[in-house]
Every structure is written in C-alpha cells, then in structure tokens.
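For this depiction, one protein chain was excluded, whereas all remaining protein chains were kept in their positions.
And now, chain A:
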Amino acid sequence: MKILLVEDDATTIDYVVKGFTEQGHNIETASDGHQGLLLATSMQYDLIILDRMLPQLDGLKVLAALRATGNQTPVLILSALSHVDERVKGLRAGGDDYMTKPFAFSELLVRAEKLMQRGNSTPAHTELAVGNLVMELLTRKVTLAGHEILLQPKEFQLLKYLMEHPNQVISRTLLFEAVWDYHFDPRTNVIDVHIAKLRRKFEELGFGELIETVRGAGYRLRQGH
C-alpha cells in the first residue's frame, strides 16, 4: 500500500517510515504543508498521515484544501494536541482518524491498516477464525476447539477486535475505543480486567496463552500456539 506522511519532525519521520517499510508498505514523506498538499493532489495514495502542526501550511488547512478538490483519500491526523476538542476539530475538517503524540507504532499500524482496508471495501465477513477459535458474527456464537464459550457483550466486542487483527499488538486505547463509544484515556485497568475475564474463559479450556500481554504496548491474539 502507498502511504504519504506529511510531518516535519525528523525523529517521527524516521520512526514511522521505518515501521511501515518493515511492514512492506511504500511510504513517501513531505516535510511541510505546501509540499504535502502538492504530493497529495498529484499522486494517488491509499492513506495520508498528516501532522496537525506543520510549517508553511497548517495540517487542517492542507486537509481542507485536499477535501475541497474532491480527493477522498483516507487521512489520519497526528497531533501533539490531545484534547477532545482538537480531536473533534480534526475529524470535522474531514479527517478519518486522529492520534496523539507520542504514540506506539503498533497502534498507528492498526489504525492505518483499518483506514486502508476501508478504501478496498472488503466483503463483510460472517465468520472470523483465528487458529481453532471461531466467531460467528450473525449468531454471536464463539467456539474454541469445538467448545462453545459464552461471552458478555463487551467481551464479545473485545474478542472480535482482537480476531480482526490476529498476531498484531493492539493497544489498550484501541480496545477501549472499539468496545466503548467514549474517547478518553481511562488510566486504569478497565481493559485489563475485561481481558482477564476473557482469558479465564479460555483457560478453562486449556488455552490461557491465546491472548498474550505485551508489556508497555497492549495485547496480542496469537494465531498458532
């Protein structure tokens, strides 16, 4: 996939470019607003990662100009401004997602891939399967190695998100947003306790290690064990 990164901070550029290149994506960079807008309008990208504060042309202005030309490329806004109203401003200006600095690359990757998939309009799944874990989305039935597991609605949503991104580290913030329609950093173990309940249900069937805790980052659903 082809990604454009509009960002002026060299450290962030290195960090993001390295990460996406390792994942096999093709990433180009622009270090100011004008250049970013020029590239975004003249080339075809699957995703634009746009810093909020840029020299020459503010990120939100770049976004507004881009949308004004009818360009509908998904845009992920990066910003050091973490306040809710900044987030709302960014999304209102036509952004598709918003992330605050500092961020973990794993979270950026998940968000970026989600946005890029949306453009491809993959057919809706009716079933998710990771290893011997199977989730039927219509009947909301979950089986592990053939045994049915009864899940609470929130546990179901958590597991669904993890199964949609197998083998990927999913941050607590991502899980929180996926399950609850509230955007704030709860700074507590709310996600951990829900994961713990889920994990206990797996443990009863002898698959306790299916959900792995990644310290300092989040959780990962293992594909093969």
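Some points to look at:
Convention: a residue touches a chain if its C-beta (ideal position, glycine included) is under 8 Å from a C-beta of that chain, and two chains touch if they have at least 3 such contacts; residues count from 1.
Simple rule for what comes next: contacts and distances are computed from a predicted model.
One chain of the assembly is not displayed; among "L-arabinose ABC transporter permease AraH", "Cytochrome ubiquinol oxidase subunit I", "Cysteine desulfuration protein SufE" or "histidine kinase", its UniProt protein name is "histidine kinase".
When the full complex is taken into account, the listed residue touching the unshown chain is A:102, out of A:24, A:70 or A:102. Checked against the full complex, the one of A:10, A:88, A:129 or A:145 touching the unshown chain is A:88. Among A:25, A:52 or A:194, only A:194 touches the chain that is left out of the view. The chain not shown here touches chain A at positions 82-85, 88, 102, 104, 154, 180, 182-190, 193-194, 196-197, 214-217.
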